[in-house]
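Just one protein chain is left out here, and the rest sit where they should.
This part shows subunit A:
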Amino acid sequence: MSAILIFLAGLASIIIWWMAQQRLTSKPWLESARASDIFPVTRSPIPTVKIGLGVFLAVVGALFTLFISAYFMRMGLQDWWAIPLPGVLWVNTAALVVSSIALEMAKSSAQQNDANAMKIALLASFVTAIGFLAGQLFAWRELVSEGYVLADNPANSFFYLITGMHGLHILGGLLVLSRTTFNVWQGEPPKEARLSIELCAMYWHFMLIVWLVIFALFAGWANDFVDICRQLLT
């Protein structure tokens, strides 16, 4: 459970940082105000949906971290054979990186009010993201045809489970991205599309990070990290 505790510690430091700015040491019983007092606006200037997405991503982060925690704990048991990673995963990773970069470009062109660049960048991002999903399915088929089926070994089970969960999250993101892309191609001006593109970009970057972490996990690069954790705990 060390992975999730580290994740929560990180989250806790963000929460503490935020709370430190909220005057939690004030004495409200001494502070009743007069009608002529003007209050500062209590809400953050960041758009509410963006904060909502931020909170949601914290939940998604906790979800994947818990899967990773379970992975590490299960991995310590004896019947574990690491799964060979299909080469196509590298292509998929590249596709997801390109998709993320394209969304970032869409975002900056929306900010610069460049409608054409925005349209093309969004479409590119959409297509590469679909490419990623197709590639993931291809990787699954390849593994199955080589005999690495779901229930054979816990490493296989975790691979299908975690990549499947990640794929579902990408699929959900794709629904939103397709709507944004559709609206933009229908002629929505960059000014109005900007917020939803920013949200898509935020989600996409997060899911890219999640993918890179779980890719590292399955490739075995995370093993050293686990060993360090074990040594710390024993």
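Assume contacts are C-beta pairs under 8 Å (C-beta built on N, C-alpha and C of every residue); 3 or more make two chains touch, one makes a residue touch a chain; residues count from 1.
Basically, contacts and distances are computed from a predicted model.
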Chain left out of the displayed complex - its UniProt protein name, from "Succinate dehydrogenase hydrophobic membrane anchor subunit", "ABC transporter permease", "Cytochrome c oxidase subunit 1" or "DNA-binding protein": "Cytochrome c oxidase subunit 1"
Subunit A residues touching the omitted chain (full complex): 1, 4-5, 8, 11-12, 15, 19, 22-39, 41-44, 48-49, 51-52, 55-56, 58-59, 62-63, 66-67, 69-70, 73-74, 77-80, 150-151, 154, 157-158, 161, 165
